[in-house]
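What you see is part of a larger complex, with each chain still in position.
Letters A, B and C name the chains as they come in the text, with residue numbers starting at 1 for each one.
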Amino acid sequence: MTRADGRAADELRPITIERGWSSQAEGSALISFGATKVLCTASFTNGVPRWLNGKGKGWVTAEYSMLPRSTNERMDRESVKGKIGGRTHEISRLIGRSLRAVIDTKALGENTIVIDCDVLQADGGTRTAAITGAYVALADSIEWARTQKFIGQKSQPLVDSVAAVSVGIIDGEPLLDLAYVEDVRAETDMNVVATGRGLFVEVQGTAEGAPFDRRELDSLLDLALGGTARLTELQLAALGEELARP
Amino acid sequence: MTRADGRAADELRPITIERGWSSQAEGSALISFGATKVLCTASFTNGVPRWLNGKGKGWVTAEYSMLPRSTNERMDRESVKGKIGGRTHEISRLIGRSLRAVIDTKALGENTIVIDCDVLQADGGTRTAAITGAYVALADSIEWARTQKFIGQKSQPLVDSVAAVSVGIIDGEPLLDLAYVEDVRAETDMNVVATGRGLFVEVQGTAEGAPFDRRELDSLLDLALGGTARLTELQLAALGEELARP
Amino acid sequence: MTRADGRAADELRPITIERGWSSQAEGSALISFGATKVLCTASFTNGVPRWLNGKGKGWVTAEYSMLPRSTNERMDRESVKGKIGGRTHEISRLIGRSLRAVIDTKALGENTIVIDCDVLQADGGTRTAAITGAYVALADSIEWARTQKFIGQKSQPLVDSVAAVSVGIIDGEPLLDLAYVEDVRAETDMNVVATGRGLFVEVQGTAEGAPFDRRELDSLLDLALGGTARLTELQLAALGEELARP
């Protein structure tokens, strides 16, 4: 089978990561997975939510959203509808959990980092691009906090890096990093979040068409770990030597 | 390690399924996984949502909710807060997808089935109990529809059965069907939805504490498939011979 | 006239009260008035709402809700609609007022009790069943608070018991405790909340069809007081000797 854009089954789309895109945020990255473009900003503030007060720990959370015309057909804005949809909630929670898996909240101190992931253009894989870019924005903001002395010179709140990729089965073949045209055809769709050290943070597999067996699951996991390893390299390149793998 | 309630690592809590609990709904089941109790009702109506009109297919969807004092501390009602939380949305969507994985919408005809899963008492595993009970309510309503001739005598909208169970790792040991006291301690938490034939519908694993490796993932999947196989037997027993495995 | 279920005009439906149904709540009762089933839980917490702070008084409030498929046709969830309907608000307020009429808030101390009344199955009279069951859950939670020493051994926050019943006029005849099929046909519909001592807490009569005269009003009040007296006996039986009429 040949993929629509000519990629090999285990090949990522062209990935670009522009660290420090925003001149307003404490950390930021504009990431693209092919035509999918996500702007990730990190807002660092001193202090924590009330329920964490005085525990000596920090907090990291995330919000995901799509611009109304990031997609092929315009969607109504969630602000206009007056409520956030289930999918948006679900992805925001996933990004937050993924980042917290590589954060040592004690080392962060009583500080809060909010990561906003806004999809400027969508062509499949927006949640995996968001997680991958969010890590870069997070690391960028921690570096900023260190220069501002909000975090000690020797503290390292990052215990590992984290990246994510989608995999799926189309016509029986496992494929890496699905573009939108592939995503809608996939029988099984899986998002895998893994650390730079190759450990799983999240595994979310869904049978869109027929249920899948254990062998298929295994081949998807293999493919995904190859993808997150390559994304880890690109994150480290974007962050530069000094911020390389914590 | 001994579990708090004395169970073996691969043992389910006591499971009861009361088919036909409701005298109002077209299908229903009151299911308990230990102290977790979920009332599942199926509402069968002729016709489909507008976007499916005239396509000769049916629709199955689900809504999940917890009573405010189903839990150890009272939660505010989502109706009072004026919006549905992310967790509720996420679980409702999961139940809906799980049921649709075993439905042949063509055989269902242009009919809609809404499954409501209301947690009366919560002690861990509410989403997996909900899916397992929802299948019984769904099958119950399809049997009702057949007696009402809304579905042909020879039509079989159910292509398989579906059940779900949680698994997790505590102190390094993989355990089946976590109660609440176990759930809060688990390093890794996974919900597995599988069909009566043993195929995966959903696999959702999350590192709550440390990320997990491939070997741990494999042992959790083994444990889960054992649990869903046992739940499948209990579902079929509740439904009776005539509705046994489609 | 014979009633659909063969009852006499002044006869209640079969009533059951299961005290302590919930293993999570401080007090609870599952009550049924015929096919109407309401789960009442009491959540006891130390402290009071801000506006009562430091006044040495407690607070009792209630919330009423119906499961979407408690009724013959499925209703949309209020949490999904994003707002609470007028009827729900009205009944929640009625239950709260009814309970507060028999509470000595000074004897309760600065504690709050929230009563949740969730209708699991509806066949007319849900608000009256809710009030009757709510009193049992309330008394159950006060007993619990006494064992926990949150209320002194000699304090008695309950100054009386409270129960409620519906009455109505159908084809000119006054009837007690209307089932749904009767309720929709009633020309006049009245809900009466009365204490164990036979005093009125609430009288809410509405002409659904033709307005009613003073004589009809009198006969409905007579019938209602007979019903609440019988419900008082059943409440006391459910609570047991030691909690009998305060």
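Definition applied: a residue touches a chain if its C-beta (ideal position, glycine included) is under 8 Å from a C-beta of that chain, and two chains touch if they have at least 3 such contacts.
Because the structure is a prediction, the values reported are computed rather than measured.
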Overall copies of the shared sequence [whole complex; 3 in view]: 6
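The working rule: only the chains that are shown with their structure count from here on.
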Touching groups left behind when chain B is ignored (all other chains fixed): A | C
Identity of the most central chain, Cα criterion: B
Distance between chain centroids, defined by C-alpha means - chain B, chain C (Å): 33
Chain A-chain C separation of Cα centroids, rounded to whole Å: 51
Rounded Å distance between chain A and chain B, as computed from the means of their C-alpha atoms: 29
Set of chain B residues in contact with two or more other chains: 83-84
For the chain B and chain C complex, residues of the former touching the latter: 22-25, 28, 35, 39, 41, 43, 45, 63, 65, 67-72, 74, 77-80, 82-84, 88, 114, 116, 118, 120-122
List of chain A residues in touch with chain B within their complex: 83-87, 89-90, 92-93, 97, 101, 160, 190, 194-195, 197, 199-207, 210-214, 217, 221
